[in-house]
Structures are given as structure tokens and as C-alpha cells.
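I have a structure here, written as C-alpha cells, and I will follow up with some questions on it.
Just one protein chain is left out here, and the rest sit where they should.
Naming follows writing order (A and B), and every chain is counted from residue 1.
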Amino acid sequence: MKLVLAIVSNDDAALVNNSLTKAGFQATKLATTGGFLKSGNTTFIVGTQNDKVDRVIEILRRQCSRRTQIMPSTSAPDGTMYGTYPIEVTVGGATVFVLDVDRFEKL
Amino acid sequence: MKLVLAIVSNDDAALVNNSLTKAGFQATKLATTGGFLKSGNTTFIVGTQNDKVDRVIEILRRQCSRRTQIMPSTSAPDGTMYGTYPIEVTVGGATVFVLDVDRFEKL
Partner (left out) sequence: MKLVLAIVSNDDAALVNNSLTKAGFQATKLATTGGFLKSGNTTFIVGTQNDKVDRVIEILRRQCSRRTQIMPSTSAPDGTMYGTYPIEVTVGGATVFVLDVDRFEKL
């Protein structure tokens, strides 16, 4: 038995939750108030058999990998521009810790 | 030293907290925003000596085990019933992970 602790961007949390649930994993979400991602993030706890850890990480990789996005921006650094223009931002990303579980109980 | 991570129903969280504290365990509650239980749930972190893990799980089993309850319901699936009638619902339940602690410090 392993415990997967995954810290993901809030933007990806809903998709991660859905994908894990559809694949039969029970994920618990912890409210995370700050962290390594600039935007807010969510911590998931997923308990799983050893041979399914790869499947959990595969799901996380598909839903959370860091990627660039073109987003509209409304301000220029020097304050001289008006209107919106596109900028490239990095979003997503996840930090995943896999821990060994000594004992597991469903009560 | 072991770390017990227990995810319990919000309904049972207060009793769990009291029972653990009375038995001399220090429990930390994490705010859990979703998870494997339909209703909200709470995650407890309890650090304990190896030989007291059974005692922690015994407390959790007594306070959190899944059980059925008769509750009043006010709506029928087809919308044709009025008033309240009793339905049987499953409440409680807990998922418990016991992890080995490499090092423990009280600062």
C-alpha cells in the first residue's frame, strides 16, 4: 500500500479529482492555503496498491503538467499600454510524493 | 514512532478529537474540502509510539465505523410524495493510513 500526496494547481484540481475518481481511486482533497505554486493549490491524498502508483502518476501528469498558455493581459509594466494583448504564462505543475504505508484500515 | 493519518466524516470529527485527547494523543485536524465520503470529512494527523497505534485505531473504530441511521426524508425521487418519511442512510466510516516516522521533534 502506498500513499500518494500530490500538490496541484487549483486550476487543475477539479479535473484531477474527476479523473482519479473515474479510474477508481479514492482521493481526498486538503485545503491548501499557500505553497510552491504562485496561484493557489490543492493537496490530494490518494491511497493505492503499489502496482497502481504508476497509474495515479500518469493521471496527474496528463491533467497537471506545467504548460504555457496564451492569456490576455490588460497592463504593461511601464503603464503606457492600453487595451489587452496576449502574454504567455506557465500554468499547472504538480509535486508528487509517494510514501510507503505501514498499515491501512477501512473502518 | 508512527504517524496515523485518519480521514473521518465531519459528523464524527468532534467525538474523535475528544476521545483521542482524553486518551492522551495529540491530534491535529486538517481542513478537508472533499473526498471519499459523500458528506464533508476531516483529516486527523496523530503522532504516536508504535505500540499505541492499535489504541488509536480502536478509538477511531469506536467513533467512526460505518453504520446505518434512520433519517427523515422530505422528497420522493418522482416528486409525488409529500411530508416526511424515514429512510436508511449509511453514515460515518474512516480511512486510516499508518506511516513510519523517520524522525520526530518537539521544538
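Throughout what follows, a contact is a pair of C-beta atoms (placed from the backbone, for glycine too) under 8 Å apart; a residue touches a chain by one contact, two chains touch by 3 or more.
Predicted model only: the values in this text are computed from it and were never measured.
Residues of chain A that touch the chain left out of the display are 2, 5, 7, 30-36, 41, 43, 53, 57, 60-61, 64-66, 93-100.
Listed here are the chain B residues that touch the chain not shown: 1, 3, 17, 26-31, 42, 45, 47, 99-107.
Please note the rule applied: only the chains that are shown with their structure count from here on.
The mean-CA centres of chain A and chain B are about 25 angstrom from one another, to the nearest whole unit.
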